[in-house]
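Here's a structure for you.
One protein chain omitted, others in place.
We just call them A, B and C in the order they show up, numbering each chain from 1.
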Amino acid sequence: MTNTHETFDRVESQVRSYSRSFPKLFGKAKNATIFGHDGREYIDFLAGCSSLNYGHNDPDMQAALVDYITSDGITHGLDMFTEAKQAFLEAYESIILKPRDMNYKLMFTGPTGANAVEAAIKLARKVTGRTNVIAFTNGFHGMTLGALAATGNAGKRGGAGIDLNGVHRAPFEGYFGPDVDTADMLEQMLDDPSGGIDAPAAILVEPVQGEGGLNAASPQWLKKIEKIAKKHGALLILDDIQAGCGRTGTFFSCEEFGLDPDIITQAKSLSGMGLPFALTLLKPEHDIWKPAEHNGTFRGNNHAFVTARVALEKFWRDETFANGVKAKGMHLETRLGAIAKRYDLTLRGRGMMMGINTEDGDVAAEICAKCFEQGLIIETSGGRDEVVKVLCPLTIELAQLDKGLDIIEDAFEAVLASDISRAAAE
Amino acid sequence: MTNTHETFDRVESQVRSYSRSFPKLFGKAKNATIFGHDGREYIDFLAGCSSLNYGHNDPDMQAALVDYITSDGITHGLDMFTEAKQAFLEAYESIILKPRDMNYKLMFTGPTGANAVEAAIKLARKVTGRTNVIAFTNGFHGMTLGALAATGNAGKRGGAGIDLNGVHRAPFEGYFGPDVDTADMLEQMLDDPSGGIDAPAAILVEPVQGEGGLNAASPQWLKKIEKIAKKHGALLILDDIQAGCGRTGTFFSCEEFGLDPDIITQAKSLSGMGLPFALTLLKPEHDIWKPAEHNGTFRGNNHAFVTARVALEKFWRDETFANGVKAKGMHLETRLGAIAKRYDLTLRGRGMMMGINTEDGDVAAEICAKCFEQGLIIETSGGRDEVVKVLCPLTIELAQLDKGLDIIEDAFEAVLASDISRAAAE
Amino acid sequence: MTNTHETFDRVESQVRSYSRSFPKLFGKAKNATIFGHDGREYIDFLAGCSSLNYGHNDPDMQAALVDYITSDGITHGLDMFTEAKQAFLEAYESIILKPRDMNYKLMFTGPTGANAVEAAIKLARKVTGRTNVIAFTNGFHGMTLGALAATGNAGKRGGAGIDLNGVHRAPFEGYFGPDVDTADMLEQMLDDPSGGIDAPAAILVEPVQGEGGLNAASPQWLKKIEKIAKKHGALLILDDIQAGCGRTGTFFSCEEFGLDPDIITQAKSLSGMGLPFALTLLKPEHDIWKPAEHNGTFRGNNHAFVTARVALEKFWRDETFANGVKAKGMHLETRLGAIAKRYDLTLRGRGMMMGINTEDGDVAAEICAKCFEQGLIIETSGGRDEVVKVLCPLTIELAQLDKGLDIIEDAFEAVLASDISRAAAE
Partner (left out) sequence: MTNTHETFDRVESQVRSYSRSFPKLFGKAKNATIFGHDGREYIDFLAGCSSLNYGHNDPDMQAALVDYITSDGITHGLDMFTEAKQAFLEAYESIILKPRDMNYKLMFTGPTGANAVEAAIKLARKVTGRTNVIAFTNGFHGMTLGALAATGNAGKRGGAGIDLNGVHRAPFEGYFGPDVDTADMLEQMLDDPSGGIDAPAAILVEPVQGEGGLNAASPQWLKKIEKIAKKHGALLILDDIQAGCGRTGTFFSCEEFGLDPDIITQAKSLSGMGLPFALTLLKPEHDIWKPAEHNGTFRGNNHAFVTARVALEKFWRDETFANGVKAKGMHLETRLGAIAKRYDLTLRGRGMMMGINTEDGDVAAEICAKCFEQGLIIETSGGRDEVVKVLCPLTIELAQLDKGLDIIEDAFEAVLASDISRAAAE
């Protein structure tokens, strides 16, 4: 095995993407470090798009999983009762739901975020007898047809090859600038019997839009959206797939906002270790599914149950971890804020889901490329890929975090200072 | 932890289904045996709906996976180049594609069969610029909106809560009895400019309908379907998710039929060990995806790459395993055939994907319930759940296979002989 | 004004079609004769596609309409109460509904057949809460999006520019030959919970498919279709737009079949004189419309009310007219049958809606072109325009009917005898 990508070029579809930004053969990884096949170390500020909030190969999860495998624990269980699933359910109930006074049923929908979103949308339609889902500009919810209809990105939508129906697109908070209240606009259109938006089954919203450019909704706006949903008999679905599992400093990204969503979707870091695992949380009164009305071969990924349980027990039994994330988030905000300020750019996001809007996709790409040269894996986000996005493991050591931020700082300097010089020279 | 299901009742959505047929807490599993929490042994004739063709916890896969984990191998890799993925690609190319003279690109679509089907349908629409997909009676392709539209089951479809468009339903082979050629019918309708079926993007067909009642299409019929697809500019998509990976005796269920499908979908047993993993194989000329036009957070499940590679290397390097499956398939056919004959019922399926059509969902359910009492896990299939379906691991020991078949034989006797007596008595 | 079509070429869209088959400027018309601008007489075997069943400019309708206009009768009345509408309603009730013991409400939907069909489909969906409509191969129901979805013709469907959803296409009677019962097939698929056809809101069927090639359904098949509709909770919609108003010998084309449709659509000859006018008849129990839930600016075409009333009073008060149509229909059958037999072709249709299937669109076009040269206006029908279709006014004089049939006979001779000679010579 050599450090080239001939095999991939020859055998894999050209649909692959991250391997184009990071054309390197990787082998091992630990916490926030990924090792190239050649042994070179890379700092991981991508973290599997927030699927590795607890870092790569957490030793406790590794140990539990190895122990489970070597003792012949059931791997694939459909939705049969297994010990690993029961232990996960009990941990989720006692560590997550009860302390937050949340009353939800857990639906195992199949292991991808798109599965969780599809199940959420299906259920909202089933519960309300309506079909229209309100989704937002820059929203990202998945690639399967139902989830894709709610996704805003034109390139992704174009892959459908068929009309994506059943969704009305509304502007996210701040879309028309700080002075325009887009929640009020939505309310006016829904209130109006000739507004032309069919009565909604659901309003589907990401508290922080990860792919869409790190747009963080305010508690006030989300409360309004919730009120509109209730007023119009629609379910409020929070898609917490990228922003959840601690990314913003709390287990759910909005748990301090006083919201009461009907449905919450989770995936990405839920398994703790990057294993495919997703959940749809639903209020008990909406649990009107018939047995098997939604199913999926891999909805019983017992390896993920094991590691997910360890993640809950290790990181969420008390406030230590959350407080650490909040502290790091503030540090991140300070350092990124300084860079942004230097180039008169704006900061985006919340907690440890933060980035700088360069306002130009080419600039952002150049910055990320420079970072990769210096051993930092980092990606862009936003409708025009204009945001340089920091999504490092929440468990990253402060020194490594700073090292990564140094690389970013240098890359901005290299790309934008020369731009400024060029501009000045012209 | 006690052997009750209070936790599940309290915390999990009522959408769960298999746990209703098998209300038992399970813990460990090895090859074709599943162990209850209380230590009771069950023979597994369900095999994760064909996701465990190589049995539970194959020791070589376990070893490789444990080794990978303990050496900090990358778990979650998006679509970055990793050593585990490269090794899988090389194994797939050399062990599967080359010996069969198959020229396909591998698309990693996200880890579920539904992802693979959604990607296949999207690509067919993109390639042809058309939207209509021909799918068949009793077809089962997944729960996400695009795949669900192609699925025939009314209960599943009803969960969508929205119209499922873009699919024309055609009768599968033999649907109207042995004398009616449904391929000819489809051809006539498509040939007719007023036939009212829009020019198709794809014909999507399962070579053996697993969920739909073990309907095995003949080579002749499939060849006709392929010819119709080509004549009408449609892509032929073989959904080999349940029937593939050796289930019918060969790696692909139709590889001896002389077909040349444009797209093949794989999942279920692909990872070898029951881990979430799916693939869409596509002819290179159809590989017109733009980078990231279809993506998915869990499309780089490296644990699955490891175990899938082991599965290929262990079972498919030569004919030994395939020949063993064929032999067991014949044994299965003989024994199930005898039972079917006794009660004047018909056998269904092909290879080790075989069952008895009891023609009555209640009867089939009663038989399966009796089997479970006797320590056999087995399920029904078919539009009315009327088929008792044997889907044991292909690696099952002959003695255990016979033991399971004995239990089935007794269960048929218990349920149907009494029926016959009752009927005679009346 | 000269007898050229420069004006049309310059000012009108190229979507026009009949003027391509009959490139002639016409001026006046009386009963079955159309007069060219130059005075040349043409026999009309097209009759406005069955919109002129009572011929052009019936003198009694002319008189009544002129009287109405000159006395300032309301022309355009929306759905306000007008004397002309009241008189029409009373005539329709006493002459049509009561003697046939039919209990239907009349819905004025807007003046086109497509309006009537759209209203019928909308109502069936509203009544059943379902969306799926079963329509048939070769069906023709109109050009607006809802009606077009039910239309089978690929050329027409292609004009939509968007997917036409909400309709399952089923084969019409005899589609797969005389030995295959397509009603049984439909029933089997609908009965099957995995048949993959969603529970239907309606079955929409033309008793005789006019545009689709003069396929006349048998009473037996239609009764089966009705039974299937009732069994599955679907409404039976008879689209009698082309076959109704006496075309088959009775006012409704199926009134002697013992059917009990939920909805009947009428248009074309309903006004008697070719004025835009359509009706949707619905069983009172289905009259669940809210006021104005379906409306239309021209749903109160009072000129049409006047002439439609005269048509009812003149032609349908007793059996005379109907008997005459039946007699002419038999004459037509005899003469067309003889021509068909000569060339080993088949007769199609019923009553005075009859034609010869030439099995070749080019041949049929050549025959119609030859007819036009000889002063006969006649068109083709069928998926491949392969049927030479006689749709003359029902009021045509027998001598003129024979003259037209002579021209057809000669045209078949000219086109097909030479073909046969050619074939023999080769």
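Note that contacts are C-beta pairs under 8 Å (C-beta built on N, C-alpha and C of every residue); 3 or more make two chains touch, one makes a residue touch a chain.
Since we're looking at a predicted model, the values are computed, not measured.
Engineer: Which of C:32, C:65, C:135 or C:203 sits in contact with the chain that's absent?
Structural biologist: Of the listed residues, the one touching the omitted chain is C:65.
Engineer: For the chain left off this view, which of C:276, C:329, C:383 or C:404 is in contact with it?
Structural biologist: Reading the full complex, the residue touching the unseen chain is C:276.
Engineer: Would you mind spotting which of C:76, C:231 or C:341 touches the chain that isn't drawn?
Structural biologist: C:76
Engineer: Among C:12, C:285 or C:362, exactly one should touch the missing chain; which is it?
Structural biologist: C:12
Engineer: List the chain C residues touching the unshown chain?
Structural biologist: Where chain C meets the chain not shown: residues 1, 5, 7-8, 10-20, 22-30, 34, 37, 46, 48-49, 51-52, 56-57, 62, 65-66, 69-83, 85-87, 89-90, 92-93, 97, 105-108, 110-115, 118-119, 121-126, 129, 131, 142-147, 149, 155-156, 158-163, 165-166, 201, 267-268, 273-276, 280, 282, 287, 289-298, 301, 303.
Engineer: Can you list where chain B touches the absent chain?
Structural biologist: Given the touch definition above, chain B has residues 162-163 touching the missing chain.
Engineer: Taking the full complex into account, what residues of chain A touch the chain not shown?
Structural biologist: With respect to the unshown chain, the touching residues of chain A are 131-132, 135-139, 151-155, 157, 163-166, 168-169, 171, 175-176, 180, 185, 188-189, 192-199, 212-213, 382-384.
FYI, only the chains that are shown with their structure count from here on.
Engineer: From the C-alpha centre of chain B to that of chain C, how far is it in Å?
Structural biologist: Roughly 49 Å, centre to centre.
Engineer: When the centre of a chain is set as the mean of its C-alpha atoms, what distance in Å lies between chain A and chain C?
Structural biologist: 58
Engineer: Can you list every residue of chain C that touches 2 or more other chains, as numbers and ranges?
Structural biologist: Expected reply: 163.
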